[in-house]
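Just one protein chain is left out here, and the rest sit where they should.
== chain A ==
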Amino acid sequence: MRPDGITNTEMSHDVTVKPDGGRAGARSCAAAAERSARRSRGRRMKTMPASWKLLLLPTLLLMTSCGRTDTKTLDPTQTPPASVPPLADLKREVVLKSENVTENIELRQLVRLFLECSLTADQNKLPNMTAFWSRDGQEIPDSRLTVALEKEQYGIQRLFNITSEEKVGTYSCVFENKVRADFVLATPRFREKRDKPVVSYVHDFVVLPCKMEGSENESLTWLWFKGNETHKERISAQPDRFEIRSQNLTSRLKLINLTFADAGFYYCAAVYAVGSTMNPIKLKVITFWEPLKPFIAILIAVVLLVVVIFLCEKQQSKKKVTEGNEENVDQNNIK
């Protein structure tokens, strides 16, 4: 995503970066700065050293406008400067009473996160209450405020610009009386958890699927890994062994001509701008002899049962015949 060409005369315009390319935005900022610096340097070759100031000023302006997008401590009432890329807005409010509250927030893209905590006043009804915001357990500097009691509640709010993967974490508002609300930011979780392994056979093929919930139009990037919790190895499509087919919200890894070495854990990762989620799938490879053993056992049992039943029947019918003959003989004797 390359920004429009930045020239010296276009300093005042926005750096047009798409919202979900935070990292790309920073990169393009740097690229734009590089380009303008190169152009300025080029001009500098011909002009006099007095135009150093001419060089510095646009570069400085460019830097500050790029740097502005990283700001967190923005007063919500102030309109953001025009150079901040247009992010989606997400607002969350929590009302606290006496217990801590945890709120899970699913992020699929870069957002401007507007968080608000309202603490209901208890019997004391103190006129003022101090509170602060923390991130991942550590207090954010310059965030401690004293709020006044308003309509039986103490309210505190803050805007967070979630513009990169590093910004994703747990944000909390903590009040003086130790009551807190935790907002856990995370990429979307996989809905289906497989606890059973996928079983397949040597020399056979198997398809490992991964599906993410979401809207129809969403298009995700998918990556596959093989390994375990600590060490994962990226899988790239090799024509005779792996085949990866990804489409929007689903991705399929096809393993061809399985061997015992192919068994183990496979991870599919759905990549979002704010991070990626992994889903483990276990693959088990066995030979065909394994299910054949119980099958043959059942077959033998069936044959035995059938033979036993027929033998019993033959015996019973023989008994009846001999009994019948005896009866006939008796009857003849009587006659």
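What to note about this one:
The definition used in the following text is that contacts are C-beta pairs under 8 Å (C-beta built on N, C-alpha and C of every residue); 3 or more make two chains touch, one makes a residue touch a chain; residues count from 1.
In this section, contacts and distances are computed from a predicted model.
UniProt records the chain missing from this view under the protein name "Major facilitator superfamily (MFS) profile domain-containing protein", selected from "AP-4 complex subunit epsilon", "Major facilitator superfamily (MFS) profile domain-containing protein", "Phospholipid-transporting ATPase" or "Trafficking protein particle complex subunit".
Contact with the chain not shown here comes from a single listed residue; of A:Arg92, A:Arg135 or A:Arg252, that residue is A:Arg252.
Touching the missing chain, out of A:Leu126, A:Ala237, A:Leu299 or A:Val329, is residue A:Leu299.
Interface with the hidden chain, as seen from chain A, comprises residues 196-201, 204-209, 252, 284, 286, 288, 290-292, 294-296, 298-299, 302, 305-306, 309-310, 313.
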